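Every protein chain but one is kept in place in this view of the complex.
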Amino acid sequence: MTPTRIVAAAFALSALASIGLIVVYVLGGQPQAEGILLATALGAMGGGIVLWAIRLLDAPTIAKDRPSLASSEEERAQTAGAAELEQITRRTLLVRMLLGAGAAITAALAIPVLSLGPQPGRELFRTPWRAGARLVTDDGLPLRPADLALGSVRTVFPEGAIGSADAVTLLIKVRPSELQLDGDRAGWAPEGCVGYSKICTHAGCPVGLYRAEDHVLLCPCHQSTFDVLRGAVPTFGPAARPLPQLPMEIDDEGYLVAAGDFPEPVGPSFWNLTHEGNREAGE
Amino acid sequence: MRRTLLAALGAVAVLLLVVLASLAPPARGDDASLEPGSVERGEVLYRAGCQTCHGPAGGGVDPWPAIANAGEASADFQLRTGRMPHAGEPDDQAQPKPPAYDEQSIRDLVAFVGSLGDGPAIPDPVIDESLLQRGQQLFAVNCAPCHGATGNGGAVGGGAIAWPLTDASPRIVAEAMLAGPGQMPVFALPDDDLSAVATYVQYLQEAPNPGGFAIGGIGPVPEGFVAWVVGAGLLIAIAWLIGRRWSKPEGDEPA
Partner (left out) sequence: MFRWFDDRLGIAGWTRGGLRKVFPDHWSFLFGEVALFCLVVLVATGVFLTLFYVPDATLVTYEGSYLPLHGQRMSAAYESVLDLSFDVQAGLVMRQVHHWAALVFVAVIVVHQLRVFFTGAYRKPRELNWLIGIGLLVFALAMGITGYSLPDDLLSGTGLRIIYSAVISIPFIGPWAAFLLFGGEFPTEAIVSRLFVFHIMLLPALLLGAVGLHLAILWRQTHTQFAGEGAREDRIVGKAFWPSQVFKSTGLMLLTAAVLALMGGLIQINPVWTYGPFDPTRVSAPSQPDWYVGWLDGALRLFPPIEFTLVGVTIPSPFLPGVLLPGLAFGIMTLWPFLESWVTGDHREHHILERPRDAPVRTAIGVAALTVFVVLTLSAGNDVASLILRIPVEETTNLLRFAVVVLPVVFAVITYRICRELQRRELASLAGRPVAVRLERNEAGGFTPEDE
């Protein structure tokens, strides 16, 4: 077949595919058919044009001198407008005043950027957890230790703040004898129910993966691993801080409640997270 | 490099197939000729096949785990998916494989293990379309973190795999949630919620992929490979075809 015929056939195929595309659309559409027909319409036309260029266009190789990019010194001198420039720059005072005013107007025009967000304050240091707040599931059900099976994990919130992004906590039940919590914290895990912030201390992803046999929490984003039995200290991956532990106790009706907010800021670190003053200021 | 990528993608595809193929379809014994499980027959099988590791009364022989309180749900899950008898070291993750026992033996063993202590009974989840939305919610909160949003499995660290759910029957799904086998936590949800999760898992297994080939359904990693190998690869090839030196055109007719 001669190149002309092939190119003509390609264009015909393209037109057919385009018509097919219209038909498919009118009939209600089908993603795969649309993709194939669109690709055929475009591809056949593109291929035809390329073949036309390669087989039917006589395009001799030509050579040309490259233009010189740099201008002559004379031309540069004329363009620079030295005389006019001198006339302006000799008024030093005006030039300086203009620059100063320009800087001021830039600052004035830029300052509304601050409207984009509030000043960071105590919210980075606090969550909705308060002493006495019940732990509830996302269905709003409060939990007793007996509601949890050994080796189970639940995502819980403070009552009244379901869905809270910084209060979200993982409640895990282990054998109390296996826990190795330091000092006060040993008392924060009634009947083997231990609660840790679900927000990774590395980059803030929810630490949603619990390996029940190893008693570790794993973050799916960067594989930071935390030891549930030892206060969620990081054991692998890029996280450097333990997940904050929620102080918990049991209220009069037998439900799990918080004994206070997390002792440290939850989530990813920031430069002044050890400045406890910010935390107290909110109380 | 494209060759390497291509090879890598090929390896990915082959391995994925191996992974999927290694998941034994759980045997469903609805044959009427079978009897309900018998504790006595189960005990005989247990003495022969299980007690070396799990102890005469299911108390476990260190380092093997105690199963006295595992319950029928756990025993049924482990035996039906071929995870037990365990192959490998105590620390190795139990591998799904074709079941080692026939349907009647599984029933008998399950009955015996159930008689040892206090554990969850075999659940009976029902597939109920009206629970689909609830199932999606529960799956997103409880299952997707490890098994992936599409249920195609994931690596959860420590050498453990959250297995693909591509072949898991509703009963196996519900049993796993109640039993928490291996590294999996226990999800002791009410019956309706077990049915809801099972319904959504089945939906995932049967769901069509309206966009075309699912390329593994595990997110941006295969998408990136395809973008390079298929997309950039094809376009570079096209650029090469267009830009290479072609012999002088010979018009087939006078211009």
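We just call them A and B in the order they show up, numbering each chain from 1.
Here, a residue touches a chain if its C-beta (ideal position, glycine included) is under 8 Å from a C-beta of that chain, and two chains touch if they have at least 3 such contacts.
Keep in mind it's a predicted model, so treat the numbers as computed, not measured.
Peer 1: If the hidden chain were put back, which residues of chain B would touch it?
Peer 2: Touching the chain left out of view, chain B contributes residues 1, 11-12, 15-16, 19, 129, 132-133, 135-137, 140-141, 144-146, 148-150, 153-162, 200, 203-204, 209-215, 217-224, 226-228, 230-232, 234-236, 238-245.
Peer 1: Which positions on chain A touch the chain that was left off?
Peer 2: Interface residues of chain A facing the absent chain: 25, 28-29, 31-36, 38-43, 45-50, 52-54, 57, 59-67, 69, 113-114, 116-120, 123-124, 138, 155, 157, 163-166, 168, 198, 202-206, 208-209, 220-225, 234, 236-241, 267-275.
Quick note on the criterion: only the chains that are shown with their structure count from here on.
Peer 1: State, to the nearest whole Å, the distance from the C-alpha centre of chain A to the C-alpha centre of chain B.
Peer 2: Each chain's C-alpha centroid was found; their separation is 29 Å.
Peer 1: Of all residues in chain A, which touch chain B in the complex?
Peer 2: 2-4, 31-32, 35, 50, 54-59, 138, 148-153, 155, 172, 206, 208-214, 216, 218, 220, 223, 225, 236
Peer 1: Hey, which residues of chain B end up touching chain A in the complex?
Peer 2: Listed in rising order, the residues are 141, 145-146, 154, 156-158, 160, 162, 180, 182-188, 210-212, 241-242, 246, 249-253, 255.
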